[in-house]
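For this view, one protein chain was removed and the others were kept in their places.
Let's look at chain A:
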Amino acid sequence: MALALQTYATVKDANAALKAAGTRYLGGGTLVVRAANEGDVSVSGLIRSTEPSLSTIAVAGDKVRIGASVTMAAIAHHPDLDALAKAARAVGGPAIRNMATVGGNLFAPAPYGDFAVALLALDATISTDDGDTPIETFLANRDGSRAIVTSVSFTLPKADSFRFLKVSRVKPKGVSVLSIASVLERSPDGTVSSARIALGCMADRPMRAIAAEKALTGRSLTKDSIAPALAAARDGTSPITDPIASAWYRNEVLPVHLGRLLLA
């Protein structure tokens, strides 16, 4: 069944059109056209907006605002977003990265959405015409969210404080077994003064490893002193089972990969 596409110059008009039943927002097409091709009959109309601000990246000092329609390829190539290039390149193959948008990634169900894992570690703010929402709240409520995401904003991590790891069975491009992103602030003595750790594939959407974050605070990054954090890594997880890995396997290997990320 074909879908009717309606294009609006402004987000405001597109938001109004999205009130109609059966409509979905079309970003890069990698989620919604895929769903339609698969026979998802709940999608009967597609709405998109060509408002230019959706496609711009603005970096002012350490503050970054990425329009929701910006692609993974554009992030990976942006000279000021080096720190995030690895996470952007973790998404799909080259063609997918030319299409998949940062806004869409926020809605990608596990095992997809590796970039949103990075955004969760960075404590990003998600903007819509209705206002700004912290990413954690946004992700928790995303299933019912109707307002078009216009941008994501965050503070660029200080040099070397951001780390990202994607584990997949096929190299260089494979679906995630899991992904981990962390922002670790360190005291002058090298101990961790604050930690934010986000996990992908360990639930149906990106989640924080809060127990591991607590167990890491005040510790140095050595094998022995991260042991309590690794022991706490599975706290609250409910990983997906899919053809890539079972929930059991994901839980089993999470501490190993978290350890590698922290000791890298």
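Things to note:
The criterion applied here is as follows: a residue touches a chain if its C-beta (ideal position, glycine included) is under 8 Å from a C-beta of that chain, and two chains touch if they have at least 3 such contacts; residues count from 1.
We adopt the following convention: contacts and distances are computed from a predicted model.
Taking the options "Phosphate transport system permease protein", "Acetolactate synthase", "Carbon-monoxide dehydrogenase small subunit" or "NADH-quinone oxidoreductase subunit H" in turn, only "Carbon-monoxide dehydrogenase small subunit" matches the UniProt protein name of the chain that is not displayed. Shown as candidates are A:Ala58, A:Ala95 or A:Ala140; the residue that touches the absent chain is A:Ala95. From the options A:Thr30, A:Ser49 or A:Asn105, the residue with contact to the unseen chain in the full assembly is A:Thr30. Here one chain is not drawn; of A:Leu18, A:Leu46, A:Val183 or A:Ala215, the residue touching it is A:Leu46. Only one of A:Leu3, A:Ala17 or A:Ala227 touches the chain withheld from this view, namely A:Leu3.
The chain not displayed touches chain A at residues 2-5, 26, 28-30, 33-34, 36-38, 46, 48, 73, 92-96, 98-99, 172-173.
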